[in-house]
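Before any comments, here is the structure.
On to chain A.
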Amino acid sequence: MSSLGLYNYWIVIALMMVGLYAVIARGHLVKKLIGLTLFQTAVFFLYISMGFVHGGAAPILSEGVAVYSNPLPHVLILTAIVVGVATTALGLALVVRIREAYGSVDEDELERMDSDA
Partner candidate 1 sequence: MLVTALFVVRTRDLLAATMLLGAYSLLSAGMFMVLDAVDVAFTEAAVGAGVSTILMLYALVASGRFERTPTRPQWLPLLVVLATGAALVWGTFDLPPVGAPGNPVHQHVAPRYLQQSGAEIGIPNVVTSVLASYRGYDTLGETAVVFTAGLGVWLLIGGLQRRGAAAPVLASAPHANLILRVVSKFLIPVILLFGLYVQFHGELGPGGGFQAGVILASALIVHLQVFGADQTRQIVPESLLRVLAPLGVLLYGGTGVAGLLLGGNYLDYHPLGRTPVGGQHLGILLVELGVALTVSSTMLLLCYLFAARVARR
Partner candidate 2 sequence: MTWLQLLATLLLGAGSLLLLLAGIGLLRFPHFYARLHAAAVVDTLAAALFLAGLGCLFGATLGTVKLGLILLFLLFTSPTACHALARAAWVSGLREPAQPGEPPPSPS
């Protein structure tokens, strides 16, 4: 654990790219949302890795602990997670509506229907 170096960032990037791939390469809209969620989590990791301090403790003040990790990214990400799920729900609601309107949730089919109409 002592020589993380840039390793964390690379993991973040890898996860991010997996999410991005799911978003741009897959047709199913729910799958795209899953990809977005992965991407989102990668961003969370990025922030939390930034806030990490070696030998630090969780930012809850207690006796005899001198070094804490940075609380600011924690706050930002904490709210971002909840907001993230709310927006995901919005996206899913859209998917449900699209399904009801078009009878499909596949991007290609949707495009075809739109161009036909």
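In this section, contacts are C-beta pairs under 8 Å (C-beta built on N, C-alpha and C of every residue); 3 or more make two chains touch, one makes a residue touch a chain; residues count from 1.
Selection criteria: all candidates are chains of the complex that A comes from, given by their letters.
Remember, predicted model here, so these are calculated numbers, not experimental data.
**Student:** Which numbered chain among 1 or 2 touches chain A in this complex, counting any copy?
**Tutor:** 1
**Student:** Which stretch or stretches of chain A touch candidate 1 in the complex?
**Tutor:** 4-11, 13-22, 24-31, 33-35, 37-38, 41, 44-45, 48-54, 56-62, 67-90, 92-97, 99, 105-106, 108
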